[in-house]
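Only one protein chain is missing from this complex, and each of the others stays in its spot.
Order as written gives the chain letters A, B and C; numbering starts at 1 within each chain.
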Amino acid sequence: MNVAIIGASGYSGEELVRILSQHPNVELAAVTSRSLAGKLVADQMPALRHLVGELTFSASDPEELAANPSIDLFFLALPHGVASEFADPLHRAGKTVFDLSADFRLTKNRIYEEYYGQSHPAPHLLEAASYVIPELADDKWHSASLIACPGCYPTSIQIPLVPLLKKGIISPKGIVINSYSGVSGAGRKVAEDFIYCERNESMKAYGIPKHRHLSEIEEQLEKAAFADCVVQFNPHLAPMSRGISTTIVAKAETSIEQVYTTWNETFAEKPFICVLPSGTYPDTKYVSGTNRCDISAVYDKRTGNFVITSVIDNLLKGASGQAVQLMNLKYGFEETAGLL
Amino acid sequence: MNVAIIGASGYSGEELVRILSQHPNVELAAVTSRSLAGKLVADQMPALRHLVGELTFSASDPEELAANPSIDLFFLALPHGVASEFADPLHRAGKTVFDLSADFRLTKNRIYEEYYGQSHPAPHLLEAASYVIPELADDKWHSASLIACPGCYPTSIQIPLVPLLKKGIISPKGIVINSYSGVSGAGRKVAEDFIYCERNESMKAYGIPKHRHLSEIEEQLEKAAFADCVVQFNPHLAPMSRGISTTIVAKAETSIEQVYTTWNETFAEKPFICVLPSGTYPDTKYVSGTNRCDISAVYDKRTGNFVITSVIDNLLKGASGQAVQLMNLKYGFEETAGLL
Amino acid sequence: MNVAIIGASGYSGEELVRILSQHPNVELAAVTSRSLAGKLVADQMPALRHLVGELTFSASDPEELAANPSIDLFFLALPHGVASEFADPLHRAGKTVFDLSADFRLTKNRIYEEYYGQSHPAPHLLEAASYVIPELADDKWHSASLIACPGCYPTSIQIPLVPLLKKGIISPKGIVINSYSGVSGAGRKVAEDFIYCERNESMKAYGIPKHRHLSEIEEQLEKAAFADCVVQFNPHLAPMSRGISTTIVAKAETSIEQVYTTWNETFAEKPFICVLPSGTYPDTKYVSGTNRCDISAVYDKRTGNFVITSVIDNLLKGASGQAVQLMNLKYGFEETAGLL
Partner (left out) sequence: MNVAIIGASGYSGEELVRILSQHPNVELAAVTSRSLAGKLVADQMPALRHLVGELTFSASDPEELAANPSIDLFFLALPHGVASEFADPLHRAGKTVFDLSADFRLTKNRIYEEYYGQSHPAPHLLEAASYVIPELADDKWHSASLIACPGCYPTSIQIPLVPLLKKGIISPKGIVINSYSGVSGAGRKVAEDFIYCERNESMKAYGIPKHRHLSEIEEQLEKAAFADCVVQFNPHLAPMSRGISTTIVAKAETSIEQVYTTWNETFAEKPFICVLPSGTYPDTKYVSGTNRCDISAVYDKRTGNFVITSVIDNLLKGASGQAVQLMNLKYGFEETAGLL
């Protein structure tokens, strides 16, 4: 099976190249980038020199790609808005698309406009798209051909929370989420705020109270809770390259044992979820470079809250790793293929 | 005026030596350390080579120090429990003591036992001691001779919250606090968890739900609120040397304008507090090496919460800098003397 | 084929567990550690939680291991001196041993004593042992059953230099080598000098002029040059977790083109060596997590020197990765098996 990565110049694109160039079940047929067309992938991604040989970026015309019979499967690592320009013709041509952008994560055009400040470029596709965190979905999405890969913060939040909300183990009201992201969360963005001397030894909040990911988080949590779910979401930047650390405070409706029973049931056969004992705290360092999500919880009897902590690698489980995991599941490959 | 630093081998001790060796109003008469007695201060603190000359650590017998007529003023940079061994005889001898440990931060022996796991070694002194954050106290404490310097996390929390609680601008109920500390918060502790490769590129929670500082935080917030105040306090370790970043979620009782009016009134003449405009986020990098506390707040109309952020340098405003600021105020020196 | 890792508690041991637990041609049959016997590997190496399942450290008696018929192949990740205690009985029992310590890197007992400050614990094995950098050796060593894996600094130095010395392209006289190592080069050592706050934002030399690795470097360079080769070797610590960056100044005997011709011939079929164009500088970041060595050179016409730069990941190409590469070659597995 031939796959292409569209818009591969950034960090998520690089992780896709790393994984797919070694994947046992697929062939990396094309890596595209408008700005880098004609250049060697190895020059843009020197970390992959030993993997990519003479592979070269190609130009990326949506219609041409859609008409190419030799490529069946596309990963879009493009900015929101731009992703739709590719998803639309590819979807029409019957291709399978894993989209890492935000374009198909929301079901309501209105919310997309509110959070992304522009009309949705392909609203007719919103219904066709499936938003999937693999450990939280049943298998119905396997038939979808346009799959919206969840955002990094939302992944770290939904994995621990969704099973608990579904079972009423925590209250959907008053949830407070603090997340801390490594700098690669901003991608390969060249701006004064992201130069080394500005981020090193620096910790700060940003984007409060209405970070774009909030839209996606709330839609999914409400679906799980069958109830309104207005959360306080506080993102921060941390002085490290990779990783998201999320700490969630939620009102306990039952016991901590119930939290663990639910998690253990939900994630029993899930190779990438590690449920840590209460009192052992997940650490971004230990999931860096993996597709894992480590989670844990404690009960605070003084406040009546559960404090739930989770960590992921933002570029893997929070982006490219999860996208490949979705491909593996849809096509019946080993779930961990290319991801260990 | 001659001052001594007792137990100066750690990072807080080093900051005290740095500040007091250059302070215009005092003379650094002695720097003590049981383990380093006889050794050059410059060898333990190479960063201060240009400041300390041939200064040598002396031994530190409490009774001897108490009997020494030439030293009036003592800074204790000792572990809790040990600090009392010095504070007691020094206090009896009429000396002034600024204690950086936790020994005199709480007013109730019972709470000390609960949080510190041992009986208080000098409970008779609890009443004599004054716990002071200088920007939040009136001048009555100036007459005290045993001053408890607040902890690092508590300082970053009380400065923004106390004025708001006093005026009923936020609810004392349901406050959620997430704090992120640089590794120097653990002092110069030599343990596997603190070696470079374990902390670099690592973010994790610890000590939830009952970190020791919680006792001090709640006592002070309750005093400000005239009400029970059970807070959720989640401390974390961040991959940087210095700094605390605190993000607080509190139910709004009035408007964001009231928050700013109150802060502006409270901190108008306070040289170390910077009130940042709503939407500008405090950054640990910008207070590193200073005695400042930068604070800011936004109102989230979706949740009805204020999200309040603050940053300090944990070794300065969170420890040694604030201790010197207290000395400056008590003795009528310039408040910023030695601290710019 | 069953393999065991002896003394696996440190960072090199962890990399061996990571690689061998997924290696397509071998079975990881035992992971031993005296201090951790009976404990879960996942608890000591949380980064490997998804790979090691319930794998448990076992105790490690040399004679017992030697007598165990089910394990054929041993990786020793032990301190020098201790490694011999295992290598001796294992070798006698006909097992194959890949030793990551310094015990079998030198051919002369006298030099071992001079640099390691103790008599060699198993001098009778010195002759049997083969010291191998796979890209620089012909295949004769494949028959050896005791293989000394080179040190990290020496690997980064020999790969670029040995081919040039063999052909007389550089002078063996007056070579100056500066190397900079990430902190993991010190292993999991718990000491004040290695805590986060001491190493972060810190760059310093150490161990000049006679670092232990010098003995190994000079023996190998002299063998390549058929001449005396007394080098200036200056190791340093750099504020990063992984990586070695080496910069070598050597007197040019021919042209820079000859350097590249020689390198290109020597490394043509070597999957882990990247020869970068003159003027492109190797970067530790790009080899981190790989078994690669990137090398480059420029000619300085003003001084008549070549300046040669190389980078490796000290724990992989500088230790565990190279050890597995050696196993792959000896047993006819794919050279890159487990290492991409």
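The rule is simple: a contact is a pair of C-beta atoms (placed from the backbone, for glycine too) under 8 Å apart; a residue touches a chain by one contact, two chains touch by 3 or more.
Here the structure is a predicted model, which means the values were calculated and not measured.
Trainee: Which of these touches the unseen chain: C:A37, C:A191, C:I208 or C:A227?
Mentor: C:I208
Trainee: For a quick check of understanding: of C:Q44, C:S84 or C:S288, which residue touches the chain that isn't displayed?
Mentor: Going through C:Q44, C:S84 or C:S288 one by one, C:S288 is the residue touching the chain not shown.
Trainee: Among the options A:V41, A:V97 or A:V183, which residue touches the chain absent from this view?
Mentor: Only one of A:V41, A:V97 or A:V183 touches the chain omitted from view, namely A:V183.
Trainee: Which residue, C:L100, C:L146 or C:V307, contacts the hidden chain when the whole complex is considered?
Mentor: Within the whole complex, the residue contacting the unshown chain is C:V307.
Trainee: Quickly run down the residues of subunit C that touch the omitted chain.
Mentor: Listed in rising order, the touching residues are 174, 176, 178, 180, 182, 198, 200-206, 208-210, 230-232, 234, 236, 238-243, 245, 247, 249, 281-285, 288, 298-300, 302-303, 305, 307, 309, 311.
Trainee: Could you pull out which residues of subunit A are in touch with the chain that's been left out?
Mentor: Against the left-out chain, subunit A lists 11, 183-184, 188-192, 194-201, 239-241.
Trainee: Residues of subunit B in contact with the chain that isn't shown?
Mentor: Touch set of subunit B with respect to the missing chain: 22, 46-47, 49-51, 201, 271-272, 274, 283, 285-290, 292, 294, 340.
FYI, only the chains that are shown with their structure count from here on.
Trainee: Among all chains, which one's averaged Cα position is nearest the averaged Cα position of every protein chain shown?
Mentor: If we average C-alpha coordinates per chain, A lands closest to the whole-structure average.
Trainee: Using CA atom averages as chain centres, what separation in Å is found between subunit A and subunit B?
Mentor: A distance of 39 Å separates the two centres.
Trainee: Hey, how far is the Cα centre of subunit A from the one of subunit C, in Å?
Mentor: Taking the mean C-alpha position of each chain, the two centres sit 37 Å apart.
Trainee: Could you put a whole-Å number on the gap between the CA centroids of subunit B and subunit C?
Mentor: 46
Trainee: Any chance you could list the residues of subunit A touching two or more other chains?
Mentor: In subunit A, the residues touching two or more other chains are 201, 283, 285, 288.
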